[in-house]
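Structure first, then comments.
Just one protein chain is left out here, and the rest sit where they should.
Just so it is clear, A and B label the chains in written order, and each chain counts residues from 1 on its own.
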Amino acid sequence: MRSGYVLKLLENGERIDGRKLDQFRDIKVETDIVQRAEGSARVKIGKTDVIVGVKTEIGQPFADMPNMGILKTGAEFTPIASPDFESGPPGEDATELARVVDRGIRESDCIDLEKLCIKEGEKAWEIYVDVHIINHDGNLIDASTLAAVAALKKTKIPKLEDDKIIRDKFEKKLPLLHTPITVTVGKIFDKFIVDPLKEEEDVFDSKLSAAVMEDGKICALQKSGENGLSLEDINNMIDLAVKKSKEIRKLL
Amino acid sequence: MTETRDIVIPGEILGDLKEKKSGYGTFSEDEKIISKFLGIPKDSSGFLSVVPLSGVYIPRRQDKIIGFIISIEKVGWIVDINSPWSAFLSLSEAVDEFVDFKRTDIRRFYDTGDIIYAQVSDVRGSDVQLSMKTPIARKLRDGVTIKITPSKVPRLIGKEGSMINTIKEKTKTIIRVGQNGVVWISGEKVNKAIRAIKLIEEKSHIIGLTDEITKLLSD
Partner (left out) sequence: MGMKTDEKLIVKGKRLDGRKPDEIREIEMKVGVIPNANGSAQVRFGNTIAIAGVYGPRPLFPKHRQESDRAIIQCRYNMAPFSVEERVRPGPSRRAVEISKVTRLALEPALFLKDYPEMVVDVYIEILQADGSTRVTGINAASLALADAGVPMKDLVVALSGGKIDDTIIIDLCGKEDNYSEADIPIAFLPRKKEITLLQMDGQLTPQEIKDILKNILKTGETVYKKQKEVLKKKYEK
């Protein structure tokens, strides 16, 4: 087990793959990879590999938001992605990931849900964002959010004929308003680290994931990990996340 | 208004490492001694400690406990010691004579439901071993058992046994107190003794408890 070695390096401000503490791995973004989905993207950050598929359905709007479309986000930690993942329904980590990705999209008003209303109170478009982990080598939240947003950007709304969805004919692109980018910062000893490898995540004290909008505003925060953070730590981690989000945004 | 001894909460600062040492129920951080429990702080021989007001029994070597035989194995018995851990009493630690366990039904020594007064001989992780090879160890026959919070046992016993002896005298009972919070009573006024013990459990932190107990026992 290399965890002792990983820790030793981090104490000195070094990482096992030679990166700087605030350096992301190589990121590859591919879109339109799944024909049957209305939108899709595959993001690789180093060896972490995530596919997001977007499907559209017709559903009933929520009673308290009768003129808005609906967003539903799910995530699956499939066993092929890691020896740590078991088959079966989503566990707490997969559930948390789905909700954190959802928060980034929802709270940033990424999708113009009002434009997805078909008939007020009765019919609206449902946007299903499904995250599928293909290989887990750390930083799933950032990879999943990036893949989700990349997929949404390419998503097309199918044509509606007599209330039936014609899946191979497209009406228009999914109307988007904002682009959230999520950056997760980890803390170990007194060091802040961006884009952790799985081996690094296993030895971390704590992590903070921040979803950042184009104007530098933050629309979602999630602290995870087994230790506490001081207010100063949090302030520094937020600032670092905002700074790095600008780099990542260029990839979209 | 009854006067209470000071009660401290987890995280409360009790003193300075420069002046005192950290005892049971406390930990040290940044040169300060801090309480781990909701309990009563004590200062003795330069050690600051906290007696928790509640909590499960954690067996320690040499503890004298009262246990209940719950199952019979080939070479010994499993004993409920009022703790998240159950304990094992091996045949060799229970009986002096040589016993051929292949031919003997060891239930003739201890059977399920029997109550024993024994000593904790070893604790390793969650493995707790008992021994009857000490003069005080015996099977407790008849009598009644009640449970109190283990951390209140010292209060029940009192300084040099003063409290428990008073109860025994006034109620004409034999009482054995296990450090694991199990108390065994047998004799004349068993119910009165139980009432006194329950009062100590409830009010262990109140100053003037001794007087209240004396009053209860004199009625």
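FYI, contacts are C-beta pairs under 8 Å (C-beta built on N, C-alpha and C of every residue); 3 or more make two chains touch, one makes a residue touch a chain.
Please read all numbers here as calculations on a predicted model, not as lab measurements.
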item: Partner chains on view for the chain not depicted; value: A, B
item: Contact residue for the chain not shown (choose from A:Q23, A:T78, A:T95 or A:N135); value: A:T95
item: Chain not shown: contacting residue from A:I134, A:L176 or A:V242; value: A:V242
item: Candidate in contact with the missing chain, chosen from A:L10, A:L116, A:L208 or A:I248; value: A:L208
item: On chain B, residues whose C-beta touches the chain left out of the figure; value: 2, 4, 7, 9-11, 13, 25, 27, 29, 34, 36-38, 52-56, 58, 84-85, 125-126, 151, 202-203, 205-206
item: Absent-chain interface as seen on chain A, which is shown; value: 64-65, 90, 92-93, 95-96, 98-99, 103, 106-109, 208, 213, 216-231, 234-235, 238-239, 242
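The definition used in the following text is that only the chains that are shown with their structure count from here on.
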item: Centre-to-centre distance between chain B and chain A (centres being mean Cα positions), rounded to whole Å; value: 54
